[in-house]
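All protein chains of the complex are present and in place, except for one that has been dropped.
As written, the chains take the letters A and B, and residue 1 is the first residue of each chain.
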Amino acid sequence: MAPVFVDAEEQFLTTHPCVTNVSFSYGSSATLAAQIVNGSPADVFVSASEKTMIIVSDSGHAVNTTLFARNSGEVMVNTSSRFIDKITSIASLSESSKAGIKVGLCVATAPCGALADTILGNAGLSRKEIADTESPSVEDLVSKIEMGELDAGIVYHSDCVYAQKSKRARCVSIPTVENATNGYYVAALNTRNVTQQFVDFVSNATFTTSLQSKYGFLAP
Amino acid sequence: MKSQRVSPALKVVAFIAAIFVALPLLSIFVRVPWSDLGEMLSQKSTREALLISLQTSIIAATISCIFGVPLAWFLARSSTKWLSVLRVICITPMVLPPVVGGIALLTAFGRRGILGQYLYDWFNVSLPFTRTAVVMAQVFVAMPFLVLAVEAAFRQSDRGLEEAARTMGASPSRVFFTIALPAARPAIIAGLALAWARSLGEFGASITFAGSFPGRTQTLPMAVYELVSVDYRLSLVLSLVLVFISVGVLAAMRDRWMAGR
Partner (left out) sequence: MSISLNGSVGRGEFERTLKFSVADGEVLAVTGPNGSGKSTIIHTIAGLVPLRSGHLESDDAIWDVPDSQQWVAPENRTCAVVFQDLRLFPHMNVIANVSYGLRAHGVSKDEAHSRSTAVLARVGMSSFETRRPSELSGGERQRVALARALVVEPRVLLLDEPLSAVDVVSRAALRELLPEVLGSFAGATILVTHDQDDLEAIATRSLGLF
């Protein structure tokens, strides 16, 4: 979701001339949620899973929460990987493990990791059979795959759309029967005017539709 | 013996400094869930992380010693023009931010790395995300500690004894093993302890180069990092273990380090 907001920042500032500055803090939803509970001075929280949003709302920090997008999983493969032709499905990740394929997943506590676990469960596999390393965030996982240090990993569909432009990674889609989705939520953490303006901006149909057409997210 | 009088102002400043360091450490002791300690320590993830940490750090300390002592000898005894440059390079990992060290290791030994690409293309050896990579990261950051301690000892050692040994018929390598090495033993032990403690605490370089996977490459510090936002109480327990080991190493070395030689 990070590249989305990098682009959105300019749009928001143009349409809201009263706002002079927006600052973003990126990271794994679980880490950010913990920081908010511990008193981080953020106005808005965008999370990639319902679970992490519940952590924040249960602690009384969220004024309102809205689901604004969804994402599904996809297998990302580095284009120069030796196993590029062998990776055709989730099961193929496990089949190639003896041959030395290096696969990464997000940590189970991160939303992308929870998504990967659901997908693996649907395919009848476990983390241990597939993964060689766990990344704290999906951005870390994507960069390792693009760098070539990992052959493949389970990331978001939106990450794939983005990466395919750079040609360093290719994506293998996961059949719907195995796939799963997660939800993106935006929450206002206080009652300031600016806060609500940003929340409205994110939940607005123009924004959510652009997420789908430009970045590969799914409808909420 | 009359103790020296310390000015009150100095005492206040010293007190503040001491409290600043002691309070966070003591806070861990206070907040650790003592009643659940046993159960948490025997959890599979805890045991795995502890085992991996101990195994990799002991191997890394040993490797640091085997390679670091000859390096220290070379730095202390040779007179090449590039000596000071070489010494700086060998000590740099000590002051480098660990994550930068990890990136450097990846750039050299990763699958697209300067050396790593040949390892992968020719021998199908992929170093990142293996336990070997954990040890490599630890050696990278910890060996300089040992080299520094031992080089200082070699520099200060009695050349006269080495000369005497040479006149007795001992070759330079015999002199090294029978005279120089025994003389440097206290420094080697101190260097080994420091290198081990540093290896145990290594995080940034290791997680960048070796990644983190429970049961395979996840060390105790990595486990703590992951648990902070997920199971805070367990992260306190693991932190306590690390504090104990670190304090233990320093306490065991106090005669050497604190009291001077």
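Simple rule for what comes next: a contact is a pair of C-beta atoms (placed from the backbone, for glycine too) under 8 Å apart; a residue touches a chain by one contact, two chains touch by 3 or more.
This one's a predicted model, so the numbers in the text were calculated from it and none came from an experiment.
In terms of the touch definition stated at the top, the absent chain reaches B within the entire complex.
Screening B:13, B:115, B:164 or B:251 against the full complex identifies B:164 as the residue touching the chain left out. For chain B, the residues in touch with the chain missing from this view are 158, 160-161, 163-172, 174, 178-179, 182-183.
Everything that follows uses one rule, which is that only the chains that are shown with their structure count from here on.
Between the Cα centres of chain A and chain B there is a gap of 36 Å.
Here chain A touches chain B in the complex through residues 28, 30-31, 33-35, 100, 102, 104, 107, 109, 128, 131-136, 144, 147-150, going by the rule given at the top.
Of all residues in chain B, those touching chain A in their complex are 106, 110-112, 124, 126, 128-129, 210-218, 225-226, 228-230.
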